[in-house]
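Note that one protein chain is taken out, while the other chains of the complex remain in position.
Order as written gives the chain letters A and B; numbering starts at 1 within each chain.
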Amino acid sequence: MMSTISETGTAGALRSVPAPSRGHLSPDLGRWLLNGFVGLVLAFLLLPTLIVVPMSLGEASYIQFPPKGLTLKWYHAYFSDPDWMGATWFSLKTAFATAIGATVIGTLASFALVRGNLPGARALQALTLAPLIVPHIVLAVALYLVFAPIGLTGNFAGFAIANTMLSVPFVVLTISAALQRFDPALELAALSCGASRTQAFWHVVLPNIAPGVAAGAVFAFLASFDEATVAFFISGVEGKTITRKLFEDIDYNLTPVIAAASTVMVVVSLALMAGVEWLRSRSADRPVNSPK
Amino acid sequence: MADATAATDRSLVGQLSRPASLALALPLVLLLGFAFVVPVAKLLAGSVFAPNLTAEHWLRIVQEPIFLRILLRTVQTAAIVTVLAFLLGYPVALVMSRQQGRGAMLIAACVLIPLWTSVLVRSYAWIVLLQRTGIINSALLNWGLIDQPLRLIYTEGAVIVAMTHVLLPYMILPIFSSLRSIPPELDRAARNLGAGPWTSFRMVTLPLSLPGVYAGAIMVFILSLGFYVTPALVGGPQNLTIATLIGQQTTELLNWPFAGALAGLLLAVTLGLVAVFRRVLSFGKAG
Partner (left out) sequence: MSETSIIGRADWDPPPSAAALKGEAITISGLSKRFGSVVGVDHVDLRVEAGEFLSLLGPSGSGKTTLLMMLAGFETPSSGTVSLGARDLTRVPPDKRGIGMVFQRYALFPHMSVAQNVAFPLKMRGMSRAESEPLVEQSLARVRLEGYGGRMPSQLSGGQQQRVAVARALVFQPPVLLMDEPLGALDKKLREELQIEIKTLHASLGVTIVYVTHDQEEALTMSDRIAVMDKGRIQQLGSPVALYHEPESSFVADFIGKMNFLSGTVAGLNDGRIEIDVSGQRVSVARSQLGGRRELGRGQAVRVAARPESIALVQASDDAIPVEVETSIFLGSHRTLVARTTDGTQLQVQLPFARLAAADEPRGMAFLRLEPGALRVFGAEG
């Protein structure tokens, strides 16, 4: 709809931008509501995660809220129970082996994938990521089907193989990213300074991707340590992970010892996570790798 | 001569020769072959050769209404969880993307700490919260709001709430990284050109963040379709999903061919979704 042109005084500028008259909330109230909502969501994320900590310190032998009394007896029970300790050590041992295995295999493969001349590189890349996408329940029953007849269930070797397969994608992802960020000009500079290819790798490439390698190793450790579904299926009476033990006890024997064991798991995860964030911030402090 | 030049060029950009590449990739190929390809292939083969070629186990999925119901409920639960995760996660990602320094660190910690905590621990926490004598029932009884404990655990609602909690970070992180990649001048330009905060969000920020929304939604949907731990613990035997059904068929009924067919179906749906939405997906646990 058009009408006549209107000439007004300087105050006309006021009207050159008609105010939206749709009656929205004032921006301040809107922001306040948004922040309040986000606060609630963050509480929803964080509180159930950390609730195991107070639960593990309560006096009563059943779950009670709010917990009454303060005691470490459930930790004592956890640390003195050979079954719990066995499962914990078994998990730590397999996680450690997985971290080493996945880091070595993943680092080598990352070089082949990023720097290599590989037939079917795209297919291998897709296959490498598959364990991230394929539901763990599918992998769990499939692994059980193959591992059980050849004696790879309920023991260290079977877990090391299965968990290495499950966590190698994390390693390949972080190291490939680090390799891609790495400026090949730095390697050229090293070569032009008289370094051999091998020397350039050890003195220039590796120190620059080291944070990525270390982060990949930590991811692999945690992926193995926290894994529950596959562990549930390929555990045995002897070789049993802390996650399988938790699973069993939650189903049959719900005592605060579970909360204590859970707290131990949370502490292990968070300590490693803090380590990775530290590595990440350190590698982010080096802008020299990513010229703009 | 041309070959020699090509070879120098390759060494210049730090490329590896084909035999070296193959040697480096070999351990990974062996590992994935032994612990991924062969087991999955054997499981799937078992569903159609039992021992002769048959479609019996696959047909059973659609022929028996109970299984069809479980399938539909799994899809429905996954869809609800995805929508809830979007509704809860988008505002968090938005506020997080506009924060600097300490505020951003604080929100990131709230999102990453659950992500890095074992799913089992978080599912256990929901049992503690929801069971008959759990925290929520105790609190409601204490405050006199109810006389009898509510039945919270082993319900579909419990599965949805717990799965939303467990999978929310997978929604928040891709949306966050998508929002962070939008230059802040665009919002300023929209505001300058006459758009209010809400209009600027609706017309500029939201459409530009959609790739992150799609990535997060696909990720959450796929993960909830195949989720085992949380439905097994919080949903109980009455609320089977396809994943817990697979578990039940193998551990209790030892019906491997049927479990293979169910696993094949789950796998096909998952890979199909990934193939369709491949472009928007970026993998990685954090960030």
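Heads up, the rule we're going with is that a contact is a pair of C-beta atoms (placed from the backbone, for glycine too) under 8 Å apart; a residue touches a chain by one contact, two chains touch by 3 or more.
Note that this is a predicted model, so its numbers are computed, not measured.
Annotation: of B:Pro27, B:Pro149, B:Gly196 or B:Gly236, B:Gly196 touches the absent chain (contact as defined above). Listed residues B:Gly33, B:Gly103 or B:Pro207: the one in touch with the omitted chain is B:Pro207. Within the complete assembly, B:Leu186 is the residue of B:Met105, B:Leu186, B:Leu253 or B:Ala268 that touches the hidden chain. Residues of subunit B that touch the chain left out of the display are 183, 185-186, 188-197, 199-200, 203-204, 207-208.
We take it that only the chains that are shown with their structure count from here on.
Note on chain placement: the centre of subunit A and the centre of subunit B lie 13 Å apart, centres being C-alpha means.
Across the complex, subunit B meets subunit A through its residues 10-18, 20-22, 24-25, 27-29, 31-32, 34-40, 42-43, 46, 88-89, 91-92, 94-95, 107, 110-114, 116-129, 131, 133-135, 138-139, 165, 168-169, 194, 196-199, 222, 225-229, 233, 243, 246-247, 250-251, 256, 259, 263, 266-267, 270-271, 274, 283-285. The part of subunit A that touches subunit B in the complex is made up of residues 17, 20, 24, 27, 30, 34-35, 37-38, 41-42, 44-46, 48-52, 55, 62-65, 104-106, 108-109, 111-113, 115-119, 124, 127-147, 161-162, 164-165, 168-170, 172-174, 184, 187-188, 197, 219, 222-223, 225-226, 228-229, 232-233, 243, 246-247, 250-251, 254, 258-259, 262, 265-266, 269-270, 272-273, 277.
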